[in-house]
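Shown here: the complex without one of its protein chains, the others still in place.
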Amino acid sequence: MTTTDDEPRGQVAVAMPGAPAARGWRPDPLGVLLLVVVVALVPVAVTTDRFLTLDNARAILAATAFVGITAVGATLVMIAGSAVSMAASQTATVVAMVFLSTQDLGLSVALLLSLLCGIAITAVQGVVIGYWEANPIVLTIAAGFAIGGTATWLSGGTTVYAEDDAYDVLNSTVLGLPVAVYVLLVVALVAEWVLRRTTPGRQMFLVGENRGAARAAGLPVGRVIGVAWAFFGLCIAITGVFLASFNTSATVSLGGTLTLDAIAAVLVGGTAITGGRGSALRTLGGAVLISVIANLLLIRGYSTGAQILVKGVLVLVVVVLVHLRSTRGHR
Amino acid sequence: ACGGSDGSGKASGGDGSGPEGKTIAFVGYGNESPWGAAYNKTFTAALKDSGVKINDLTSMDAGTQIQNFNQAVSQKPDLIVALVLDTQAAVVPIQKAKQAGVPVLLVDGRPDPSVEKDVMAVVSDNPKLGEYAAQNIIEGLKAQGRDSGNVIVLMGTKSMLVTQDRMEGFDKVMATAPEYKVIEEQDTNWDPTLSGKVAQQLFAKHGCDGVQAAYGMADYMALPIVQAAKQAGCKVGGDDGLVVTGGNCFKAGIDSIRAGELYGTATEDPITIAKQSADYIERYFSGKNPPQSELVPEERVTAANLDELADQCSQA
Amino acid sequence: MPAVKEVSFTVGAGEIHAICGHNGAGKSTVVKMLSGQLAPDAGRILIDGSDVELRSRQVAQQHGVALVDQELSVVPALTVLENMGLGDIRAPFVRRRKAAVEQCRRVLDEIGLERVRPDQLVSSLSIGERQLVEIAKALSQQARVVILDEPTATLSDVESERVFAAVRRVAARGCSVLFVSHRLAEVLELCDRVTVLRDGATVTTSPTADLTVDELIVLMLGEAPRRLEAARRADPDRAHALSIEGLSVPGRLADFSLTAPAGRIYALAGQLGSGASDVLRAVAGLHSQATGSVRLRDEDVPFRDAVGVGRAGIAFVSNDRKTEGLFLDKTIATNLVATRLPRLGRGGLLSPRRERQESRSLASLAGLPAARLGEPVLALSGGNQQKAFVGRCLGRDDVFALLLDEPTRGVDIGGRAAIHHLLREAADAGLVVVFASTELEELLELGDVIVTMHDGRVVGRYDDEVDGAVLMRDMTKGDAA
Partner (left out) sequence: MIRRVLARPERVTPLVALALVIVAFAATPLRTGTPIATFDIYNALQGFAQIGLLALAIGLTMIAGEFDLSVVGTYALGGMVAVQAGQDSPLLGVLAAVGCGVAIGAVQGLLIARLRIPSMPVTLATYIALLGLTYAMSGGLSVSYTNFDATLWVDQTIGGYFSPRSLITLAAFLLAALLLVGTRLGPELRAIGGDRRASRVAGVRVERTLVGLFTASGALAALGGALLAYSYASANPDPGLRPLLIAVVAALLGGVSLAGGRGTPLGLLAGALCVALLAQVVAVSYLPDYTIQLFYAALLAVIVAIDSPGLHRSVDRLRARGVLRPWRT
């Protein structure tokens, strides 16, 4: 209990090297990964029959469209710091039902109503998350149960059909690509523009990075988060409308695995789940990358299991790299 | 008007006192499934006037269903009517029901072979449905005058007996026309969105000229194939377009056949089987000793007989 | 840059040894190395004459080192009892509740926390009580070396006295105590010897009996601090005032009123827990339970709503730039314009050109290098970070009042002068400036009107010349030194 007698007892002598670490070029792990993936994909792609064809490129884009649109919306929400929504697929399903059941009012009215419905359902969650600081995961799990349960209750589980097939125009192709692909591109560009060039977009980054600081600075935290969720709702609604048109009918399980697929795409796009960093265009890239790999495996005849496994590993690797990159230089 | 029964035995039990006052534990599919919803509605309505009390234990979650099945056994109803999601998991509850002396009527999917003898069954003729799909494809391709062709198949959840039975029937008939080759079989999990996605990629992989026919195991899986083909720029139907066939006929499928896109489908509509199972129950309770296992007659649906079956198929 | 270059000192058994130095001198870094949180790149640490390698907190504990960290390190989610045993390597794996409760009760009583129950959640304690719990925990660990890094920063004088008594008891048992503090008078009173650090190196070690506070300050800073003459100006237009009436925050602040006209700088003098900081936070909309009324330029300020406060023309600089201030990962430019985005374009659109212009002009106003605008704020030194934080609120024509909580926390003397200069200019430009501080020098240097506070109430108000000793007496509610 004592530090012994008189002379040198608790002596501290510390010296640290004088020069700070050289701040030269450092490889960006995410960039390196992308390079590695692309380099690794090239020989596989070249040796895979019918992979490098225009038709296949089209198919990959078409397969990306539905999940991609929702993922772009989810990017904004994740950037604004509210992590993820567990209710995306239920919301898309409800929107699809609304869209088909209102077809008799005319395509544009149906479109308007269903988009509003998606925005309203999702924005309400966003407002609660933004203003009340509710935990987004708990809230959206609750919302998922509520939406799914109510949809089953009200529809009685029956399939919803359209009275009119005007919606078929949404299934048409332009220059060989389905309309949904163009919509995906537009949505991604708009989202990127909103994030980079508008006040609410910039504020999403700020709120997501440090909500406490944003609040103390008097930024409209609740409103910003609400806007992000409303945009997300719009994206889910667009996905729902396309799902409805593509399937021509809607059932309670129409949304399928949309929720997790969208989250995977956002994560592979390098958006940080803690908020404050990310990009809609990179999410688009992430969604395409997942599709490319799934397509490659499909064409090479790998099982569904292998496709899912590779997707999971890809998400894991990107998550780790994104994290390493974000903490480079500090900590 | 019942289909072939195996005649291996008569359903014993049923005291012949009629359905009045009897209790049924109904462990069916939940209303989340449109097929289930239509079945549940028709089935309940059909038994309404008979005085049978139906205890609703339906669920679309496989685990909950098994638990509900056990619950049903403990309540010792006069009959358990079950449409099970996980055939294998239902084996133990069925054995328990047998021990407890509660009769079980299995509807839709056939029981696991190990308990085949322990239950009554009103089952869809799944092998037949697969055969019909193959017949549609062969007929369609022949009509186009093709002497060769590639076929893709998008199945329902592979782990289910329903899927396996249909594939068996399908493969059997396809074997009779070796000039047509099945080049892809993908499990798309009864998921319309996934079917569409996989179809898109298969068309890209093989090109429009690499696929002549497609089988989507249910109409809601076949229609996304049609959409995917159209979006890939492939011709659907007509003299030289893709021949697509479905199953579990739905209204959307009928409409599509009318539009000349879907070549054909087959029944297994929930209405027919609901009515037949309700009828079976009335016979059972009235002591008419229905056969232990009944098959629901299935119909092939094409443009030729569309009008006769449109009504039956348009309920879900 | 090494945070610590060359530090050597020796602490005897039973000695209370102080480490002093200005902000950023490297005191906490030394403490981190001694407590196993940071590995030294070179050098030796000896305990009882033998070399030790303190790789982790656990190893440090095995060598008998107990620590009170500079940052409050009790876990609010646990009870007092659970916190006492948390991370203590001597605590048995299987908890023995009865013995632990008794021990905890005794330790709490010794440090003057008779009111606190061992089963109480720490989250229900005040900040001062939490700090005392942490100190009590370290002192009860039967350590050979106890390190206390600014243990009294959040304590009242009475509480501090209790801590000193406990520290003396521990030292009397033969334990070495390392005491880091900015409160120089208490250092001289409590400690036997003091080691002064400057820029990461030892300046000297000397017995406290040979030193006065002024001599110690000279040792720390290298030269005696120059005191700027307080320039006091008359109030211009009275309508431009910020007036606070009957502001109360339950448990923190009682019935505070102040009218602060534009042009003069108002200083709220008070130690942590005095309510000075709470006045500013309440006005800034960060205390949702606040009551009273606040008016700026004859308009009501919706002071329970941070967004409304901002819209009413009040900008707030909190005392914690890390969690409530800057967006550390974002660039300096982004941080500078973060609060004025709606004005950098029309209809919600940002104009990159105007953003660039604005951030450049703000950087030059705040004295930040324009060349580094694209770097993340994190790369700046603490002082420059603070400049960016304060600079963010300047040069806005929609801001009429600046509220600053500890505007120069952790900033060296040069940076401090620069920030003071900025605030002075802001006041001259017609802004209401109110700041809260615990530092006498800053209060005297910057405050035109000084309001002293203690225990949630105003003690005195000084519009004219005032002696630092008077302020100190007010702030500690003790007798004049």
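Letters A, B and C mark the chains in the order given here, with residues in each chain numbered from 1 onward.
FYI, contacts are C-beta pairs under 8 Å (C-beta built on N, C-alpha and C of every residue); 3 or more make two chains touch, one makes a residue touch a chain.
Keep in mind the model is a prediction, meaning the values are calculated, not measured.
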Which shown chains does the chain we cannot see touch?
A, B, C
Who touches the missing chain here, C:49, C:87, C:207 or C:246?
C:87
Among B:38, B:57 or B:167, exactly one should touch the missing chain; which is it?
B:57
Where C:75, C:272, C:379 or C:417 are the choices, the one touching the absent chain is C:75
Suppose we count only contacts with the excluded chain; which residues of chain C make the list?
37, 57-58, 61, 67, 69, 71-78, 82-83, 85-89, 91-95, 121, 123-124, 288-291, 304-305
List the residues of chain A that touch the chain left out of this view.
83-84, 86, 128, 131-135, 137-139, 141-146, 148-150, 152-153, 222, 259-260, 263-264, 267, 273-274, 303-313, 315-316, 319-320, 323-324, 327, 331
Residue positions on chain B contacting the omitted chain are 30-32, 55-64, 66-68, 70-71, 74-75, 86, 88-89, 91-92, 112, 157-160, 187, 189
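Note that in this section only the chains that are shown with their structure count from here on.
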Just the chain pair, please, that has the highest number of C-beta contacts.
A-C
Could you grab the centroid distance between chain A and chain B? Build each centroid from C-alpha atoms only and quote it in angstrom.
36
On a C-alpha centroid basis, what's the spacing between chain A and chain C, in Å?
41
Touching chain A in the complex, chain C uses residues 1-14, 30, 33-34, 40-49, 64, 142-145, 173-176, 284-286, 306-307, 309-311, 314-316, 318, 323-330, 334, 338-339, 341-342, 344-345, 348-350, 352, 378-379, 392
Which stretch or stretches of chain B touch chain A in the complex?
30-34, 36-38, 40-41, 186-187, 191-194, 196-198, 200-207, 220, 223-224, 227-228, 230-233, 250-252, 255-256, 316
Can you check the complex and tell me which residues of chain A touch chain C?
1-18, 20, 196-200, 202-203, 205-206, 209-210, 212-223, 276-277, 326, 329-330
